[in-house]
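Removed: one protein chain of the complex. Kept in place: all other protein chains.
Right after this comes chain A.
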Amino acid sequence: MGTSLFCHLSPFATLFQNFWECQREQSIFATVFHKVSSFLLGFLFFAGSQLAIAQTCDLVLRGKILHLENDDAIEAAYVWILETRTGAVSDQNGNFVIRELCPGTYTVTVQYLGHKEIRQTVNLSGNSTAQTFRMEEESLDLGSVEVHGHREAVQTTTAITSLYGDEMLQSRGESLGESLKRVAGVTTFSTGNTISKPVIHGMHSNRIMILNNGIRLEGQQWGAEHAPEIDPFLADEITVIKGAETVRFGPEAMGGVILVNPPALPTNKASQTDIHLLGATNGGMGNLSASYLGGSGKIKGLGYRVQGSIKRAGNVKSPDYYQANTGMSEYNLSGSAGYSSEKLGIEAYYSYFNTEIGILKDAHTGNLSDLIDIIENGRPFTDAEFSYAIENPKQKVSHHLAKLKSHYHLNPNWKLNFQYGFQLNNRQEFDKRRGELNTKPSLDLELFTNTVDFFLDHNLKQNWSGSFGLNIIQQANSNVPGTGVTPLIPNYDLFNGGIYAMEKYLKGPLELEAGLRYDFRTVDAARYVDEELQQSNLEYKNFSAFVGGLYQLSPYFAFTSNIGTAWRPPNVNELFSQGLHHGAAAVEIGDPTMVSEKSIKWVNGLEYESDRAVVELTAYANRISNYIYLNPTGETYVSLRGTFNVYEYLQADAFFYGFDLSGSYNFTDRASAYLKGSIIRAKNTDEDSYFPFIPSDRMDWGVSYSLGKKGNLDSDKITISNVLVASQKREPDFDLAPAPPGYALFNIGYLKKIQLAKNQFNIGLQVNNLFNTEYKEYMNRFRYFTADMGRNILLKLNYQF
């Protein structure tokens, strides 16, 4: 009913309907890209005219931003020239550069969180001017300081996007994977509506890396239904790096890296509480999070933070029915304490994640004929009712992460860093079973991981900076006995040692960087199959390297290019799987002779930024040799339980390429629009076929209108957005069901920020899938069994004091 309703709503909707249904996917995207390209051309033209004016203006304002009390450099302070509306962010040495200024007198403001704003008049004439600003600290009070500047968590020449501020506020209550859909080029690979994994440029699981406050998250990431064990509430910023960053972060960072970072600890007397309370109609979801950030007044440099969140939801509702057993509960904790003095910095961090997730009852099929029956039916056979109960099949996952980090400034140019991380991941999966077995998990894994990082940073004569380091990962995976099921993956010990060096050269508008890394990995695995002990000892070693550059073409345009190699040793499940994968009614067979995947990824980015418009275009190509994938053999196994499809892990050469586009434009002070889109192509070049579960073409666009009072326009803002997803026409030769048709969703959001003395109160109201459209997402593994989530109305309250 959803679609028919919206098609009668207005001529616009009807037009849209025609546009969507009558034209083929090709033409839709042709139209979209025609529009996009004219949009871009417009920008180029606009920028060109700006350049023409700027031709005679080639003065540069350089400077340094320091702490008043100790002359330490301030990183990420924001320098802004009011008249020209241009600005810069200070780098790790406190340096900033603003280029292409005309001679004249300017008002410069310098802002940095927790410090008094500096407003100074600077006279530019003849030569370029250098100016040092010293900032005085004030008690941390987020309510009264509006943070304009933003600096990425990592300095890299690869395409990088962060979620923070208002966007982060809007994403509250969603899982990590769902939140990251806001970044162009990032989609999700999901199992129902409660388990979602981020996908960067078509890659997920062990081909991307997630860092929880600087520690690589080590869970059972190999499984398609294993979501990252991380609470998005612990972060005030989430950054996505879309390049191959193996050198910096270690093996497996082939498709990209996600950094989940909590806010920096205060170094002065401070007190800040942040409470979020959220509710959603679909699934009756309730979510509460609280955090407290404090700085000691007695011991200077001592700061701490505690944070916790709880979440509970019941059965998800598709437009026409409830999805049985899709509730979830989650509780998380994190805390950190840090001390920093002039030379030494120490930080301890701990986070705990615990979740229990119900798996759609109908997705658990007994054999192939069951699977075919439900796929034909297209929806669950039974009509469920709303319930918060979580029954089998379900997952219970807990994850502890502890980290100790310290740095020591040997001298102004060299900094020594040490970081140790400990992780314990426990994953239990329960199936619907008979008798006592129903209370026992059928998969029970315990994974210990130790990581040690030791690295030396340097900054030499402004132009050269870099890092040399050593990285050790040690891992032990054990199956907890007593499951009554032959384990899917063996017990194993893994050791990975890596050494790396990276160097960056910075001169004027040019930034160049390169790095090299060598890794050595051993895996010792053992298990019983039919009372017979099987053991294997495997060894992998590899070099990886990258080279990249950034060039500031003009004050408005920046171009980045980065080419990097990456490698990923085969995972234990790809090597050793041998048995029935229940939910998929499939027998999966691994291959212990597989070799490492090796890739080379080239990412190019073009950024345009003016006071009215921001456009980011990213184009990439990723060539992978020995790409590992699960291939249907076409054979079946027959047993007393019935028939099953047989899949085997194979290797082939792959080629991934695509584009991401994101842009926004402010028509007036109040009205603005944004657009994000991505296109991914992934081919098996050996077989000249397509890989399964590659995101289809999609875009998300919307318009916003600010209703706030003058001087604070954005305090009251309404946004209407539309998500367009095409059908995946590039399907693999075999799939259980054809790719679902494309779909269009409408969302509406309202955000109001209220300033109460020094406190801040934010109210958000969102309606997702406004017209309750029934759709199936190709990247959702449960598309075989059910439609996706229907309309959802969310109320989000946030109080900061």
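Quick notes
By definition in this document, a residue touches a chain if its C-beta (ideal position, glycine included) is under 8 Å from a C-beta of that chain, and two chains touch if they have at least 3 such contacts; residues count from 1.
Please note the rule applied: contacts and distances are computed from a predicted model.
Taking the options "NADH-quinone oxidoreductase subunit F", "Thiol-disulfide isomerase/thioredoxin", "Aspartate carbamoyltransferase" or "Type 1 periplasmic binding fold superfamily protein" in turn, only "Type 1 periplasmic binding fold superfamily protein" matches the UniProt protein name of the chain that is not displayed.
Check A:Lys116, A:Lys300, A:Arg433 or A:Arg623 against the missing chain and you find that the one touching it is A:Arg433. Interface note for the absent chain: among A:Leu61, A:Ile374, A:Ala514 or A:Leu538, the touching residue is A:Ile374.
Interface note for the absent chain: among A:Asp493, A:Glu609 or A:Glu731, the touching residue is A:Asp493. By the touch definition given at the top, chain A reaches the unshown chain through residues 344, 346, 361-362, 364-367, 369-370, 373-374, 377, 380-382, 404, 420, 422, 424, 432-435, 437, 448-450, 452, 474-479, 481-487, 490-493, 526-531, 533, 578-580, 587, 589, 637-644.
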